[in-house]
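Of the protein chains in this complex, all but one are displayed in their positions.
For chain A:
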Amino acid sequence: MLESKISRRGFIKASATTAALASAGTVGFQSWTSEYVKAGGQTKITEIPSTCNGCSSKCGIIGHVKNGRLWKLSGHPDHPYAKGKICARGHGYATLVYSKERLTQPLKRVGSEKFEPISWEQAYKEIGEKLNAIIKKHGPEAISLTEDPRASGKIYSPRFLHALGSPNYYTHHVVCSNSRDAGFFHTLGVTSTSADISSSKYIMFIGRSYGDAIRPSSVQSLVEAKENGAKIVMVDPRLNNTCNLATEWLAIRPGMDLAMVLAMSHVLIRENLHDAEFIKNYSIGFEEYSKELKKYTPQWAEKLTGISADTIERIAIDMGKAKPKALIEQSWRGAFGCNYENSTETGRAVALFNAMLGNIQQKGGSIITTKPELGKLDPVKHPSPKEPEFKKAGQDEFPLAYEEQGVATIVAKLAMEGKMKAAIYNHSNAALGYGNPKYMKEALSKMDLVVTIDVQMSETALLSDYVLPDVTYIERDEAVEGLSGKTPGLALRQQMVEKVHPKTKPIDIIYTELAKACGIGQYFNFTLDGLNEQMLAPTGVSYKELREKGVIMFEDKAIVPGTMPELKTPSKKVEFYSETFKKAGFSPVVRWVEPKVSPSGESFRLITGKQAIHSHTQTANVPILMQISKDYDLERIWMNPARAKKLGIKDGDMVEVKSSEATSKVRVKVTERIHPEAIFVPSHYGITSSYLKTAKGIGFGFMEHVPFDFEAWSGAGNIHEVIVTVRKVRS
């Protein structure tokens, strides 16, 4: 080699065999490609069963791997949510594995939105030191961890936090289903039921849209119900994408769902169409509820909901006649997951309406699901950290919130008050999606330590002191997942391809190594495989078998319709009257509750929801999904033509949306598909992280307009308690 005046960092290492190059023939790209493609027919395709991560459903998928790369994805035929299919988000999100916009190495913040790469060792050391210093000075109650839970996270995250002495473990449900969960839990003893849609004769959805989310099997079962002649009523201020399967769309005034359910309950009793036998055997407090319902007449509800009293009566009577194969679908976020000040009470009223139909555990009704019993780590070899000595933050303020999930936004409130000093966010974009972003940003900036574990540079990651790069779900094994449903089962997420970026790590390893740095390594003296072996022990399924099949359902343990289980409520029965609510300072029976804010003649209520191609903001940076959004202008807000005309707004015009919190500019879709009182904005847009180049600048984030707030019952985010004005502006 020519003597150089400069130093080199040449990194090609050639072995003695490289000398063979001298005699090498041409192995050009074209001929290689042709051989590679030709060989494709004969190349072994490895099929690895796993689970999707495109949303929280975790449907079963099969990864087909060729030459070490992902080559094809298909739905797992045995998985109850997938039934052999994958949705658009499932296909789209898988592209993340080969995305150029992933986090690839640990980062430390060195300025506003400025980061420098650091080693894992340095990250662990510094995070460990800071956590211990905070605990020493402020106690473990000043530390929190929030995540969108996945199989491994559900085990490792709370264990890590408990080992540090803190109970402050939270999930994303505060902006998902906290209200519904609280309403159902204190009524039926479960946070949710599962609707037996395909066997049902009369189905009402309130704000829930299978066609815009979430599981392929849900849509299949609704199609089946329709083909079987079921009536399908869609209650939604928006004509959503499930309405093509509906018999009827009721364009309800947003925030008034509780009034409708109360009036329907009133009619059921008045017409003696409630299931008196079921109520007598399996419930308490019906008399008190019945008395309360007397005032909620269809005429009363008509004024609030905008739906005629005749329609309310007709539907209630038809549902009463169709019982027990009639139901109000339990929903998820829908219209009462976390939306209005009355959402917990709406959840409770829905659960009680189903109970009045006597449909609990009935074919075509609402099923309290079952789950396989999984084993735990050997307590002698792997002792668990002791339960923290004090309550989770937020529990005193919101005692009705489902304890396992907590009220995640309490972390921000306590940070503002100087009481919460550290927050770890695992796959959770709290800064953009959980509460008002301005508030969240300020709150996060007040803490001494914020750590984010993620695959992409979310807005929360941007506000963090340390960002730890996870591998994608295509590149990792996870803990065994117990599937709850009418039939219990098991599923396993498995690594399909070698990790693309060498410096990324799966969270089981991150927690194990970080625990060592924090001095709590003794609680993580097990491997993921070891954990999975022990979890499977009571099921009679071997780890090898689950690895091969990916999904195993226990058909012999399926729920037998007609058998009512003992409920996990204090009375062990359906609670029409709740002492728990009374003790928490709320009405023991459901009562009408006004939404917190109401639009005037000039303003609108801002409502949000999903589109079938995205999962909130998680998928916004996936180019093939965002391209669909761009091609069809899906980021636009929806406005009713009558209101648009008054405001001089035409379809496609640029408008300004103004609330007490923010001002945004966006184009408008003028459509009859939206109630005149509401503006609909999809929940997937408004990405501000400059690292997410595909998504940044498309549409606006509805959370920017949502005042930071807690629903009084469940602590949920009240994400529809937002009033906006709209005016036409120049493009």
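Simple rule for what comes next: a contact is a pair of C-beta atoms (placed from the backbone, for glycine too) under 8 Å apart; a residue touches a chain by one contact, two chains touch by 3 or more; residues count from 1.
Quick note on the criterion: contacts and distances are computed from a predicted model.
Enquirer: For the complex's missing chain, which UniProt name, "Regulator of SigK", "Molecular chaperone TorD", "Branched-chain amino acid ABC transporter permease" or "Xanthine dehydrogenase family protein molybdopterin-binding subunit"?
Expert: Per the UniProt record, the undisplayed chain of the complex is "Molecular chaperone TorD".
Enquirer: Of the listed residues A:59, A:164 or A:457, which contacts the missing chain in the full complex?
Expert: Checking each option in A:59, A:164 or A:457, the one touching the absent chain turns out to be A:457.
Enquirer: For a quick check of understanding: of A:49, A:92, A:506 or A:595, which residue touches the chain that isn't displayed?
Expert: Considering the complete complex, A:92 is the one touching the chain left out.
Enquirer: Footprint of the hidden chain on chain A, which residues?
Expert: Contact residues on chain A toward the absent chain are 1-2, 4-15, 17-30, 32-33, 36-37, 40-41, 66-67, 69-73, 91-92, 94-95, 98-101, 104-105, 457, 500-503, 623-624, 691.
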